[in-house]
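The other protein chains are all here in position, but one chain of the complex has been omitted.
Chain IDs A and B follow the sequence of writing; residue 1 opens each chain.
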Amino acid sequence: MIRTLRILAANPLSLLGLTLVILITLAAIFAPWIAPFPTHNGAVVDFLNNNRPPSSHNWMGTDLVGRDIFSRILFAYQISLTLGVVVLAIAVPIGTMIGLLAGYIGGWLEMVLMRIVDVFLSIPPLVLAIAMMGVLEPTLTNAMLAVTAMWWPWYARLVYSIARGEREEGYVLAAEVIGAGAGHIAFREILPNCLPAIITKMTLDMGFVIIIASSLSFLGLGVQPPTADLGSMVAEGARYLPDSWWLTVFPGLAILVAVFGFNLLGDGLRDVLGVDE
Amino acid sequence: MSGFLRLLLNRLGISLIVLVGVSMLIFAIARIIPGDPARIALGPNANAEQIAKLRAEMHLDASLPVQYGHFVVDVLRGDLGTSLYTNRPVTQDIAQFLPATLELVFLAGFIMVAVGLPLGILAAHYRGRWQDHLVRVIALLTVSAPAFVWAVILMLLFAFYLPLFPIAGRISDIYDIERTTGFLTIDTLLAGNWTAFGSAVHHLILPAIALSLSGIGQAARLTRANMVETYDKPYIEMAQAYGFFPSRIARSYAFKPSLIPSLTIIGLDFAAMLGNAFLVEAVFAWPGLSRYGVAVILRKDLNAIMGTVLIIAITFLIVNIIVDLMIAFLNPRIRYSTRGTS
Partner (left out) sequence: MSLLHIKDLRLGFKTLAGQVDVLHGIDLDIAAGEKIALVGESGSGKSVTARIVLGLLQETRTARINGTVQFDGQDINSMSARDRATLRGTEMSIIFQDPTSSLNPMFTIGNQFTEVLRRRDPKLSKADSHVRATTLLDEVAIPDPARVLRAYPFQLSGGMNQRVMIAMALANKPKLLLADEPGTALDVSVQAQTLTLMRDMVVQNGTSVLFISHNLGVVREFADRIYVIYRGNIVEDGPTDALFANPQHAYTRALMSAVPRITGVGIPEVPEVSDDFLAPRISHGDAL
């Protein structure tokens, strides 16, 4: 762990990624304390200061009802990161379990499970989430549900492909010979070999979940106003281009910076942990 | 039977199974809607009689398996129901809006391949040097923002600040082109109207670039990774040992074997554009299937939602079959295998 971090920090790009991820996480956690206008997360109006360009007072300007955009971005990071953590915390164990079952046990179970996975993977991720949000009410919980439902199959396929390869490896056969149970082999022997790939994918996917979630709210299918969300902020501001450019550019860049951080970190981890692309 | 034909039948068979699964999934999604779909569809002002009529039309009183059966039979008859939003058959709506989306996605896919692959080749050729690092950073940047952010940034830069491209729409209003295929670039050519064709292409460029950017990054990274692996193969050292030009080794000897593993993922990225088109079409007011999809979703128009998702899934499956066949065609191992195993 320490060694991994040290090798990671030796690469300037990975170090940048790690730094961005840490800064954004801290900013999200401590948003209520560090935001210049902590109340601007909600339904606050200040029409005297509305639609102002960036200034020393409002670093990223104010929106149409006078809320500080920088403050709202910090709060929006809270939503994005929470969503990412929750989605992965549910989708990864489910996908891993299914992938392990299909990959190690094989037979008809493998056939059925992987066909189900194929079905999910044959609809573009965003379209599936959009369709689910189309029939559900647009709330944060439902957005998490929709994104989770489209996310687990990717882990199932990842773990499946590794597990299927490991099934024939000498150490697995050896464990079988000495009479180890299927559960022991799957979780104690095969799973550890999947972990580097899973960890790398999770890091990269934090960025990807942020992209999908902000895309949903951009289309009006995710977190609803007045709660601050990066996607809906861009959508609201896009109507006032090019004059009020700060309404869209800063939330857009906020997404870019956060996702870029996770991607740099994940990319570095991939190299350090020796995971194939 | 040739390996190629066997592969085609095999892929079609798998796709058919997956398609049945997709239809079940779509049906399931449509049934998790909270409340009465008929009431939601008709709005708060509908009376009990209207609701009962629509429930009967939608077979909502039957058991779920029977409902699914009706759905499948209707789909097989080419009937996706009536859209409550446009009051037209969903198939007719889709036929009207799909070409605009496909036109956008095809150009974006072309840009992805035309820019992404050479970038990947460049990075692999200069692996470990500054060119490689530069491509890596560019590729990571492009995949780090959703398509709508790129759409907004490109629009701001190249439509507003530097007014090089139009802000919205598919073609300038002054042209009245007869819709034959629905693809404006083709219809304008059929009409022999070159300036209209130019206008259609002009409108297409900026949205297509916005849509292609993250795909470019993916394609470049993937190509680089697979090529770097290929560079370790003995046949590359052999090519170097025989003094072949490094650029020729990169473009041909190392690239061709690396293309095959890359193609599958590039096919997936291409298909993902069908989803991202929702975002780009929203920014550029592009009158395509995605805009239709968002409109019907906001109105909880079940038939239209199911039809749209089904069509996208089918397009996705077709793209995947085409990619598999391309791989089979490019890979002599599959082309010349008599057993047809890949």
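Keep in mind that, in the parts below, a residue touches a chain if its C-beta (ideal position, glycine included) is under 8 Å from a C-beta of that chain, and two chains touch if they have at least 3 such contacts.
As the structure is a computational prediction, the values presented were derived from the model and not from experiment.
Chemist: Checking the contacts here: which visible chains does the omitted one touch?
Modeler: Across the whole assembly, the hidden chain touches B.
Chemist: Looking at the whole complex, which of B:Y85, B:Y231, B:Y253 or B:F316 touches the chain that is not displayed?
Modeler: In the complete complex, the chain left out is touched by residue B:Y253.
Chemist: Return the single residue from B:I32, B:L164, B:M238 or B:I318 that touches the missing chain.
Modeler: Looking across B:I32, B:L164, B:M238 or B:I318, the contact with the absent chain belongs to B:M238.
Chemist: At which residues does chain B meet the chain that is not included here?
Modeler: Touch set of chain B with respect to the missing chain: 128, 233-235, 237-245, 253, 256-257, 330-333, 336.
We take it that only the chains that are shown with their structure count from here on.
Chemist: If we count contacts the way the header does, which residues on chain A are in touch with chain B in the complex?
Modeler: Touch residues, chain A against chain B: 13, 115-116, 118-120, 122-128, 130-137, 207, 211-212, 214-215, 218-221, 231, 234-235, 238, 241-242, 245, 248-249, 252-253, 255-256, 259-260, 263-264, 267, 276-277.
Chemist: Could you pull out which chain B residues touch chain A in their complex?
Modeler: Result: residues 14, 17-18, 21-22, 24-26, 29-30, 32-34, 133, 136-137, 140-141, 143-149, 152-153, 155-156, 160-161, 221-222, 225-226, 271-276, 278-279, 282-283, 293-294, 296-298, 300, 302, 305, 309, 312-313, 316-317, 320 of chain B touch chain A.
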